[in-house]
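A single protein chain has been omitted from the complex, and every remaining protein chain is retained in its original position.
Note that the chains take the letters A, B and C in the order they are written out, and that residue 1 is the start of every chain.
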Amino acid sequence: MENSIGKMLAITSFGESHGPCVGVVIDGCPAGLPVSGADIQSEVNRRRAGGSSASTSRLEKDKVEILSGVSNGFTTGAPVCLLIRNEDVDDAAYEEIRSKLRPGHADYPAYVKYGGFNDWRGGGKFSGRMTATFVMAGAIAKKLLAVIGVEIIAHTAEIGGIAAEAMSYQEIKKKATKDSLCCADPKASQAMTELINRTKESGDSLGGVIEGIALNVPVGLGEPLFDNLDGDLAKALFAIPAVKGVEFGAGFAAARKKGSENNDPFIIKDGKIMTGTNNAGGILGGMSNGMPLIVRVAVKPVSSIGIEQQTVDIEKMKETVIKVGGRHDVCIVPRAVPVVEAMMAVTLCDFAMRAGLIPRVIR
Amino acid sequence: MENSIGKMLAITSFGESHGPCVGVVIDGCPAGLPVSGADIQSEVNRRRAGGSSASTSRLEKDKVEILSGVSNGFTTGAPVCLLIRNEDVDDAAYEEIRSKLRPGHADYPAYVKYGGFNDWRGGGKFSGRMTATFVMAGAIAKKLLAVIGVEIIAHTAEIGGIAAEAMSYQEIKKKATKDSLCCADPKASQAMTELINRTKESGDSLGGVIEGIALNVPVGLGEPLFDNLDGDLAKALFAIPAVKGVEFGAGFAAARKKGSENNDPFIIKDGKIMTGTNNAGGILGGMSNGMPLIVRVAVKPVSSIGIEQQTVDIEKMKETVIKVGGRHDVCIVPRAVPVVEAMMAVTLCDFAMRAGLIPRVIR
Amino acid sequence: MENSIGKMLAITSFGESHGPCVGVVIDGCPAGLPVSGADIQSEVNRRRAGGSSASTSRLEKDKVEILSGVSNGFTTGAPVCLLIRNEDVDDAAYEEIRSKLRPGHADYPAYVKYGGFNDWRGGGKFSGRMTATFVMAGAIAKKLLAVIGVEIIAHTAEIGGIAAEAMSYQEIKKKATKDSLCCADPKASQAMTELINRTKESGDSLGGVIEGIALNVPVGLGEPLFDNLDGDLAKALFAIPAVKGVEFGAGFAAARKKGSENNDPFIIKDGKIMTGTNNAGGILGGMSNGMPLIVRVAVKPVSSIGIEQQTVDIEKMKETVIKVGGRHDVCIVPRAVPVVEAMMAVTLCDFAMRAGLIPRVIR
Partner (left out) sequence: MENSIGKMLAITSFGESHGPCVGVVIDGCPAGLPVSGADIQSEVNRRRAGGSSASTSRLEKDKVEILSGVSNGFTTGAPVCLLIRNEDVDDAAYEEIRSKLRPGHADYPAYVKYGGFNDWRGGGKFSGRMTATFVMAGAIAKKLLAVIGVEIIAHTAEIGGIAAEAMSYQEIKKKATKDSLCCADPKASQAMTELINRTKESGDSLGGVIEGIALNVPVGLGEPLFDNLDGDLAKALFAIPAVKGVEFGAGFAAARKKGSENNDPFIIKDGKIMTGTNNAGGILGGMSNGMPLIVRVAVKPVSSIGIEQQTVDIEKMKETVIKVGGRHDVCIVPRAVPVVEAMMAVTLCDFAMRAGLIPRVIR
């Protein structure tokens, strides 16, 4: 099951960027959850292009269709299949570069792995467009998590080296959702926008860092030895194209601290056990410890750039140059924010179900 | 299957730090692979304490026992079970702190998750000692990978903020294996040793960064959308206690680059397609691209320190202080180096088998 | 993953009898396999109602739609999603019996399990209609098996106690495909047809036995201890609604034989090792032995009958009677024949892929 993730709540994605559709089957969803097309549509719209200067000019309508598993507005317990038809597809831009390997893209290993049979148009199943299926599944998972009070927020922490200032989770939540770059710090967002505009002019692209936060996570989610909460979250997040690093809490900075600095002391607050600091990012021994779960995800700059690059024509087996045409985002970080939320939601929901915390029938 | 990892080559670990043994079942191992106890023992010895100033004074004999799956010196195709009896166990040091939550350890979520029934002595199944089972499995996986020419090297890239200088993979391989801290840069190793000694005196601990390198990885390992090579490697590496971050190639630094800087141009060298740089760390679109696979792992400082820390007594539900006695490493980075290699080997071997590249009978 | 089966070739079914569609995602299908809608349609047509006196009058057009994984007539290596829209849906017949439990159907456990939220119309996901998704997946699996020469034939061995006479596999193949009841013995078919017609008049229904045969199965498919070829075939076949028993080779009759009668002696024929008899049905120790694989499947009589039956109204919690209206088959055995073939194909294909016998790229 290469294209599936999760054990109790399992999602299977299918489709290609320039095929008839992209879709997802959500297996294991409890019965009785109220679900409407509009619920899922609103999440999908957050990922859609067009919101900011950072994104592609491909006009994605992305209309969500519910194919199964929902009846009279409630999940039935049967697998939920959600679909988005591909409409605004333009193959021409890709035709001329068909056999030229686009640097930074999956073209080369995909060509070798699938013997040239893979759908290369628009990246096929390697396209960022596939993350729309993650978002659809995430919309369901978020609703399931809401049943037990878990809340997930992601935001743009950094673009092109410009970092947002630290603030409280409630502030982040309030401000990031309103910002066109999903950045909670208006000053940083302004600077990012300017950098994006300058970069766009030069035909280049930018990366950044997304921070994901999960609040009210029950203590003890995650299964040692191998199905760790951090391990499975990392795996889910690396499924997002362009992610090159994942860290929890202090992450790589923890490697430079002393134990006495990095350990979070236990305290009692309002009758509950908590930690005074949160360098652990809410995870100890592969399990949630009840503190906010904090993950940071490194997103590489968009691979498709309007600048000539050196490459190889794989059919002629000759070195050549390529200038990737078509419509491309300058920076996908803002669009990836809801995708990070989705993958966090899917993973946390799976673990909550494995722990028996989400009932099999929601009433 | 919470305590298993892998699909075609799957490992299941069992045991506890202070129980009768730690062990591992390796399922799916092809028949005909020559395996001796000595092969596995030599890998286990690399992980064992005692090699350097950084490690615990617990004298671990760690004698490997082959319980199944090997007959007349060759694997039979049946599951291979490998065992290490626990011998030098000292419960007394743990008794007095039984109900005090050790900061940085799994005690608190484990207590909640298992209702107080988990084996708390020495961390039980959350102990770093469990990684001996990873190393045993990794020894088998490395031998299988050698059949197709894949080689894995890990080394200490950083301890306590002191970083080793960059050098070629062949140099790293030659030098790191001889160094007591598994560091390929003798000057850095010297500075690390001094820092470790100073830190030991103060009762504190250190973290660091391990770099893992896999050479000759065939093109196309990894299964999009979800069973990505990077995603599954990350999951496997987060199974190592103390890992808080994983990045591939340029990793978090890629987030600050432009596309034109980060994209690796394709070239032809010796008739083979390669990339001019390796910011991708050998992975494109979740698949190996034939370049050296480069992963960096952030290891937090050892949680057990000889310094008084604030904590909670969970049975009395009262704030208190703790000073963790027993024998502890100052820095586990050098001992984790073979563990990183093991988890890389297990994961790469699983993918190579899924791709049909390792025959079911080795001849 | 409750609605998935298979490891290397995995299928996930979704949809409901009276929802928008039924569909299936086939994950792990090698690239380069020539696939057209017509290939799949012809298999689906075999399962469709209307061919004989035994079947429902529901007019199923069952038009197959390829949603993903096929490009320019070849599989791409991405998951293949196949869909059939539901068209001729008549809910009215079900409305009046909504809360009355239909004897022999899944209504009662489904009501309890899904808290009344399951789509009860036409049996929802428990409908025999879901087997159309098995047949679509089976069509792909059969094409993959053909690459290595494996052939699968199923036929009606028995209906209502009337058994077909034994004959050679080649004869069965030739004759069963032409018969409206998929029975290779014309005399028996005639008698079955008469029995069906008489039973229809009385409003009652019939069951029967289907025999599945796989030829040219490579030696050694199946994974002891648990992923046995017989065990996984049985699991796959029990997924067909109405199946109540599965036996291989001599099956239950073997239980009454002596060892000297039941053991198949080994012989050499045309330079190949074979067995003189085939009481084992092609399976020894959970693995294929190269002889024809023979499985027999007991199909219970159709549960929906036009005769008044005693039952319970679950909402009123009162005993009552029910006469199931709507359109029903008298005997689903002939329509289940291609479904048996499909589940055999999916399972054998999965094992052949696990053994590395089907390449990941078909050329």
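By definition in this document, a contact is a pair of C-beta atoms (placed from the backbone, for glycine too) under 8 Å apart; a residue touches a chain by one contact, two chains touch by 3 or more.
Only a predicted model underlies this, so the values are computations on that prediction, with no experimental measurement involved.
Novice: Which of C:G116, C:G138 or C:G207 sits in contact with the chain that's absent?
Specialist: Spelled out, the listed residue whose C-beta touches the missing chain is C:G207.
Novice: Check each of C:A188, C:V302, C:A345 or C:V361 against the chain that is not shown and name the one that touches it.
Specialist: Of all options in C:A188, C:V302, C:A345 or C:V361, contact with the hidden chain holds for C:V302.
Novice: Can you list where chain A touches the absent chain?
Specialist: Residues touching the hidden chain, for chain A, are 7-8, 354-356, 359-360.
Novice: What chain B residues would touch the chain not displayed?
Specialist: 1-4, 6-7, 10, 12-16, 19-23, 25, 27-28, 31-32, 66-69, 71, 74-81, 83, 113-115, 117-119, 124-125, 360-361, 363
Novice: Give me the chain C residues in contact with the hidden chain, please.
Specialist: Chain C touches the missing chain through residues 1-5, 13, 101, 103-110, 112-113, 125-126, 130, 158, 160-161, 199, 204-209, 219-220, 222-228, 230-232, 234-239, 241, 243-252, 254-268, 273, 275-276, 279-281, 284-290, 298-305, 307, 309-312, 314, 317-319, 355.
Operating definition for what follows: only the chains that are shown with their structure count from here on.
Novice: Quick one: point me to the chain whose Cα centre is farthest from that of chain B.
Specialist: It is C whose centre lies farthest from that of chain B.
Novice: Taking the mean of the CA coordinates per chain, how far is chain A from chain C in Å?
Specialist: The separation of the two C-alpha centroids amounts to 39 Å.
Novice: Report the inter-centroid distance (CA atoms only) between chain B and chain C in whole Å.
Specialist: 46
Novice: Report the inter-chain centroid distance for chain A and chain B in whole angstrom, where each centroid is the mean of the CA atoms.
Specialist: 27
Novice: Which positions in chain B are in touch with at least two other chains?
Specialist: Only 355 qualify.
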